[in-house]
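Left out: one protein chain. Kept in place: all the others.
Right after this comes chain A.
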């Protein structure tokens, strides 16, 4: 080791200083959003912006939460977003769990084909699919319905959810299942008493991923939904952009309300997201 080498302290200061700088750059835009949300209008449009609100106010949050935005209230948008996200989570987790079990536990023909298909569909430009899916949902009478939108979100969430979950299933030792089988448990019982509890953490991670997929989605909701009472939160944000200037206070308050749960959830599972996304790429 080179303890005590001259310049080591300087080096450490530079490194940590750069680290703090990176932290600041990464966090600043989100901080600025939240800070603006608490500023009265006079401070928002002040010619010399201040980092923190001098005279913090909840008026923008009050306007977003209790005022009527367009024809419906924030809570209706919230309910729509939450409902879509929950349905997406439930169905895609179920599909992902069964498919991941198949992939991690069986060797079968078309297994590799199936895995390649999962990669390919994650690369498809969803923005391009909005055109045919619009027509498909229209002919199924599912346009302008949260159910139709949930269907689309499930399709988007499932491939990555399987990709993420298969590692968790594979990590459960097969001997445990075999032992349960020898003890006379049937496959279904083995699944619920042995496999399910052990993959639960993975299931939480994929659920949060599916939740975020549905919660954040913008363009499909924007295109497919017509009635204001069906709009989701990301669409609601559009209402504050006006021809006569943008209402930045309410926009930032609403954005903060939309963003904070996502960040909180994401920080819970980020480690697993990383390993899911880059699975294997690191093995060298």
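What we mean here is this: a contact is a pair of C-beta atoms (placed from the backbone, for glycine too) under 8 Å apart; a residue touches a chain by one contact, two chains touch by 3 or more; residues count from 1.
One rule holds in what follows: contacts and distances are computed from a predicted model.
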{"item": "Candidate names \"CRISPR-associated exonuclease Cas4\", \"Response regulator\", \"N,N'-diacetylchitobiose transport system permease protein\" or \"ABC amino acid transporter, inner membrane subunit\"; UniProt protein name, chain not shown", "value": "\"N,N'-diacetylchitobiose transport system permease protein\""}
{"item": "Among A:146, A:164, A:225 or A:251, the residue in touch with the chain that has been omitted", "value": "A:251"}
{"item": "Identified contact with the non-displayed chain, of A:64, A:203 or A:237", "value": "A:237"}
{"item": "Chain A residues touching the omitted chain (full complex)", "value": "15-16, 18-20, 22-27, 29-30, 32-33, 36, 44-49, 95-96, 98-99, 101-103, 105-109, 111-112, 114-117, 119-121, 123-136, 138, 151-152, 154-156, 158-159, 162, 174, 177-178, 180-182, 187-188, 190-191, 195, 212, 215-216, 218-219, 223, 234, 237, 245-246, 248, 251-252, 255, 258-259, 262-263, 265-267, 270, 274-275, 277-284"}
